[in-house]
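As you look at this complex, bear in mind that one protein chain is not there, while each of the others sits in place.
Think of it as A and B in the order they're written, each chain with its own count starting at 1.
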Amino acid sequence: MGCEPLTGGRRELVHVHDLEVSLGGRTVLTGVDFRIAEGEFVGLIGTNGSGKTTLLRSILGLQATAAGEVVVAGREGRRGGPVGYVPQRVAFDHDVPVRVADFVALGVDGTRLGLARRGRGVHERVEEVLASLELGGLAARRIGALSGGEQQRVLMAHALASRPRLLLLDEPLANLDLPRVHETIALLDRVRRAEGVAVVLSAHEIGPLVPVMDRVVYIAQGRVACGTTAEVVRPEVLSALYGHHVDVLNVHGRVVVVEGEPGDPGAHPEVVVR
Amino acid sequence: MHWLVEPGFWSNPVVRTALVLGAVVAVVSAVVGVVVVVRGQSFAGHALTDVAMAGGAGASLVGASPLVGFLLAGIVGGGSIEAAGAERVRDRDVATGVVLGAAAGLTALFLYFVSSSTSATGSTQSVLFGSVFTVSPSVVPLSVVVAVVTLVTLLGVRRPLLLSSLSPELAAARGVRPRVMGLTFVLVLAASVALSALVIGAILSTALLVGPASAALRVARGLVGATLGAIVAGVAAVELGIVLSYDSFYWNAAHRSVPVSACVVAVVLVEVAGSTAWSRWRRGRG
Partner (left out) sequence: MFEPFMANAWLAGTLVAVVSGAVGLFVVLRHSAFAAHAIPNGAFAGAAGATLVGTSPLLGLVVFAVGSALGVAALGRRRNDVVTALALVTMLALGAALLAASGAYEPAIDALLFGEVLGVSRGEVVALALLVVGAGVVLALVFRPLLYASLSEEVAAARGAAVRAIDATFLVLVAVTAALAVPVVGALLTFALTVGPPAAARMLARRPGRALALAAALSLACVWAAIASAYLSGWPIGFFVGAYAAGEYVVARAASSWREGRARP
């Protein structure tokens, strides 16, 4: 159901096949199956603790899997593929002697052994990617002295520096106010078109992503459903996913997912779609 | 009892002082140690031992009681670590390290003065690695007073202290002042380090602080159970270590006994290894 890439003709980039992951004896993900094509924008939607980060780490090859396989750009389960990763947070020390430009350059050659001088190409790429994320003015600043929002942009620039074909972002919108959310999404959409990179972005709110997103991977109870927003965010689909009845309500033009029977005191909105 | 202790053990006054002092110190270390492990402050605890070492060396230079030296240095050093690391928590390990290094340097200087100004030998051994057999009985009353004050203080602040260990924000919301708590605890820690430095030497007192507590935390469920377990483990380690060290004198022809502190550390290690194995085995079954 909907788990094949929407747009025919584009090459397959990621294939997650029948994935199962256990953490500390608890099964976190099971039977997860979907594909992502080159250049797609995919929202990975689920509540806190639903396994979004675990799924991203599995795609990165950082997570030991119990069953199934993850193939990225034709290679199976290996780290260091053509993938850029933006974790939710990196705690940089306040006075770490590393400038923004140094850190972004490490995205290109950070795993290379030896002290060979950086070529012109690396410096030009760093300038280019900083400019495309509107960070040119921060290049010479110490990375630890930036604000949280600035650091997140720098992490994006760092992830893009190596010209990846896939960009994974873990909850990049979690701590932003609404105008900044829209600004960030618009920026990511621009960058993915300019760089030709597929984007997988995890979030617990689906609404702001609707205008740019090609498809949704909706995660609940350790399983996923995928397709377009209209295909996935429906009572039948989500009820099957949660394993019990779920309502999708239209309230003043916003879509609200409510878990449990109407009138059930335990019912609470799971996902809000604006 | 002859299979366990060599002749003259019980009738020896030095041994009796050692056993009493060892038990007092073990109880305080165990109780404070549980809080140290729960708060994740093993490094701070260890740094204080190095600071206390400087105090011990200074005391032996001016001829004061080593306990007083350990105690004063611990309080000054603990206060400065707390002050240096309080603004930037991520820098705390570096600040701790710098204070610790300076203290080790001072120790070197004091010990040098001791050995060059007096004909006394063995001050490095006794300050760093300790020997409970050389402690004079006159120190016992003061040690007991310090021990009681330390335990009463810890008991008094245990609730806000644990709350601020588990969640500083929650504690602050409830009106607990984290800096006051941090400072109070460092002082308690300094007193406990000073006491155990007396028995097994400044540099090894970390073993008595962290070892029995971490062993007990692995086995027991609640904090009260862990504290009681740590007391039992700590007292057992010290008393058994004293027996082993005393006996070791008769083990070889040269009559070179194994230092008490090394024996205590060995028993502590066995306890920690045993508790780790036990908790693995239990988890494997459950």
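Going forward, contacts are C-beta pairs under 8 Å (C-beta built on N, C-alpha and C of every residue); 3 or more make two chains touch, one makes a residue touch a chain.
Keep in mind the model is a prediction, meaning the values are calculated, not measured.
Enquirer: Of the residues listed, A:A73, A:V98 or A:L146, which one is in contact with the missing chain?
Expert: A:V98
Enquirer: Which residue from A:K52, A:R125, A:H158 or A:R192 sits in contact with the chain not drawn here?
Expert: With A:K52, A:R125, A:H158 or A:R192 as choices, the missing chain is touched by A:H158.
Enquirer: Touching the hidden chain in the complete assembly: which of B:V27, B:L61, B:I75 or B:L106 does that?
Expert: Touching the chain that is not displayed is residue B:L106.
Enquirer: Footprint of the hidden chain on chain A, which residues?
Expert: Chain A touches the chain not shown through residues 60-62, 78-81, 83, 85, 87, 90, 92-93, 95-99, 102-103, 106-107, 109-115, 140, 142-143, 155, 158, 162.
Enquirer: If the hidden chain were put back, which residues of chain B would touch it?
Expert: 37, 40-43, 45-46, 50, 90, 93-94, 96-109, 111-112, 115, 121-122, 124-125, 128-129, 201, 203-204, 206-207, 210-211, 214, 256-259, 261-262, 265-266, 268-269, 272
Throughout what follows, only the chains that are shown with their structure count from here on.
Enquirer: Go ahead and note the Å separation of the Cα centroids belonging to chain A and chain B.
Expert: 49
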